[in-house]
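Presenting subunit A:
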Amino acid sequence: MAKLSFRTDFCKGCSLCVNACPKNVLAISKDKINAKGHHPVEAVNPDACVGCASCAIMCPDCIITVER
Partner candidate 1 sequence: MADKALMKGNEAIAEAAIMAGCRFYFGYPITPQTEIAAYMAKRMPKIGGTFLQAESEVAAINMVYGVASTGMRVMTSSSSPGISLKAEGLSYLAGADLPSLVVNVQRGGPGLGGIQPSQSDYFQATRGGGHGDYHMIVLAPASVQEMADMTVKGFDLADKYRMTAMVLADGTMGQMMEPVSLDIKPSDPIEKPWAVTGTQKARKHNIINSLSLVPEELEQLNIARYERYKLIEENEVMYEEYMMDDAEYCIVAFGIAARVSKNAIVEARKQGIKVGLIRPITLWPFPKKPLLAAADKVKAFMSVELSMGQLIEDVQIATQFKKPVHLCNRVGGMIVTPEQVLAKIKEISENGGAK
Partner candidate 2 sequence: MVVFKKPEALADVPLHYCPGCTHGIVHRLVAEVIDELGIEGKTIGVAPVGCSVMAYNYFNCDMVEASHGRAPAVATGLKRANPEGHVVFTYQGDGDLASIGMAETVHSAARNENITIIFINNAIYGMTGGQMAPTSLPGQVTQTSPYGRDVKACGYPVKICEMLSELEGPEYLERVAVNNVANVRKAKKAIKKAFENQLNNKGFSLVEVISTCPTNWGMTPQKALEWVDEKMIPYYPLGVYKDRSAESEEK
């Protein structure tokens, strides 16, 4: 069982992580707004996460920690 955590206030909502995820775990939030004024990423399907870290590898702002 893998676990994702986010430094949400560093997120710029670029979606590169969303597209990198092979399991459709992530989505850009439609209602939340972070301290920088972006819609941040969130795990909408966390149970499907396999901990491959593809999202974190593509994140330009290094906001994702992956545990397995």
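In this section, a residue touches a chain if its C-beta (ideal position, glycine included) is under 8 Å from a C-beta of that chain, and two chains touch if they have at least 3 such contacts; residues count from 1.
With respect to how the candidates were assembled, all candidates are chains of the complex that A comes from, given by their letters.
Since the structure is predicted, the reported quantities are computational estimates derived from the model, not experimental observations.
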For this session: Check each candidate in turn (1 or 2) and state which touches subunit A within the complex.
Result: 2
Problem set entry | subunit A - residues contacting candidate 2, complex | 2, 7, 9-10, 12-16, 19-20, 36, 38, 51, 53-54, 56-62, 64-68
